[in-house]
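As you look at this complex, bear in mind that one protein chain is not there, while each of the others sits in place.
Labels A and B are assigned to the chains in the order they are written; within every chain, residues are numbered from 1.
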Amino acid sequence: MNARPVLRLEGISKSLGGKRILNACSLTVCRGELKVLIGPSGAGKSTLLQCINCLIQPDEGEIWLDGKLLDRTDDGALCAFRAQVGMIFQDFNLFDHLTAAENVTIALRKVRGFSRARAEERAGEELERVGLANRRHLYPAELSGGQKQRVAIARALAMDPRVILLDEPTSALDPELAGEVLSVIQLLARGGMTMIMATHQMDFARALAHEILFMEKGVIVEQGAPAALLLEGRATRTRDFCAKLADLRANR
Amino acid sequence: MPDIAFWNETLLPALNRGLLVSLALIIPAGTLGFLGGVALGCVRVFGPPLLRRLGDGYTALLRGVPLAVQLMMIYYALPKLGIYFEPYGAALTGFILCTAAYQSEYVRGAILSIRHGQVQAALALGFSLREAVFWIIVPQAARCALPGCGNEIIYLIKYSSLAYLVTCMELMGEGKVVASNTFRFTEVFLAVGVYYLALVTIAGFLLRRLEKRFHIPGFGPR
Partner (left out) sequence: MHSLTVVIDALPAMLAGGLVTVGNVAVSLSLGLCLGVPLAVGQIYGDALARRLVHIYVWFFCGVPILVLLFLFYGLFIFLGLPAEPFSICCVVLGLTSAAYQSQIFRGAMLSLPRGQLNAARALGMKDRTAVASVILPQALRLSIPGFANEFSILLKDSAICFVLGTQDIMARTSFAAARTHEHLALYAAAGLLYFLLTWLVLKLLHLLERRVHIPGYAAGAEAGAFSGGQT
């Protein structure tokens, strides 16, 4: 395994309204790794992901990309950083006034400075990759939830990100639609894309994650390979949580 | 250097006189116009088809034609049909007729915005239709219509200045007389503007209080 760190967080903390939401979170992601964040809702998974690309400005901590420290006060540096860190949102956040293809091209043109033709070509390739080449002229409202999320993935991929952050990409979707999104993410993981993903899909995490990070009350309490954390007979918080999740599923 | 004698002896007494007339226009026109609007709005939703059509036509007409034209009609044209109005009466009548049309639009919108399920749920609980309207529709519709109707009152305050067109001596008219006599347009109309700003700001404050008082979390327009 190539162990070069791509993204490193050092002591990220965030308080909102006097409440500590993140408490000194640190993590390192190496090239080609898939890290999965799990934990109860309200644990701070989503806040941590949004702090990584400073959609929420962390109060303290350092963010390193490819061995370079991010200067969060410098707008230009921040935009350049974000352009290299893809983000997939829980509720897709496609630009509602643009077609699927335009959603992919807009950042290429306005941020990367691509010509229209080149951006369109690239958008075609990325939509092809997520299996939506034939939907390129449809508007978000004409797409299903799963298709929207796949367009969002294509939009992030087109920027050639060093790492992609996925914030519960399937939790707004019905199970059968979640499947099509998960298979796209699986394809990316196999292709060696570096990713950090918050999810409740334990089977997916077990099968594909290189490492699982378990968060609770703003702290990363456990981390390790899925096999180690979820091993039969080991008394880890992660296992407790997963057992609870499984119970909930079974009772439903 | 402001001319204090001019302000104290000429301008302010005239404007205060005008303010009283303005209030005597706004308060009855606002009240009667609102009541008329509620009645008209209900007729336009629940009335028999013919009345509904008439109500829609009336509203479209009064909302489509400038208030200035309506006032001119009432004051200058109706005498030809043998209907005479004092300036004050003409202005008041015009305001009531026009406000009722605008208000009815909000009332109608509010009633129509209530989801069918709300009435169904009430009927399912054993309410009679009359009880359902009184306990379920009215409280919801009133909250829905409140911001629009309140806004309309603020418009009425501003448009009450059009009474000047039919020579009714309210704030605007008094101001115009002083301005024409002394040719101090900027000064006089700044003062008139401040009077109207005060009226509008007070009304806006009261309306926000009212809205807050009846606010229900998650209900109505965000």
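One rule holds in what follows: contacts are C-beta pairs under 8 Å (C-beta built on N, C-alpha and C of every residue); 3 or more make two chains touch, one makes a residue touch a chain.
Model, not experiment: these values are computed from the prediction.
When the full complex is taken into account, the listed residue touching the unshown chain is B:P66, out of B:P28, B:P66 or B:P139. Checked against the full complex, the one of A:R82, A:R122, A:R136 or A:H200 touching the unshown chain is A:R82. Contact with the chain that does not appear here is found for just one residue of B:A101, B:C149 or B:M172, B:M172. When you scan B:K80, B:R130 or B:K212 for touch with the missing chain, the hit is B:K80. Mapped onto chain A, the footprint of the missing chain covers residues 50, 53, 55, 75, 79-87, 89, 91-97, 106-107, 110-111, 138-147, 152, 155-156, 159, 177.
On the side of chain B, touch with the chain left out of the figure occurs at residues 61, 64-70, 72-73, 76-78, 80-81, 158-162, 164-165, 172, 175-176, 179, 184-190, 192-193, 196-197, 200-201, 222.
The rule is short, and it goes like this: only the chains that are shown with their structure count from here on.
One finds 54 Å separating the Cα centroids of chain A and chain B.
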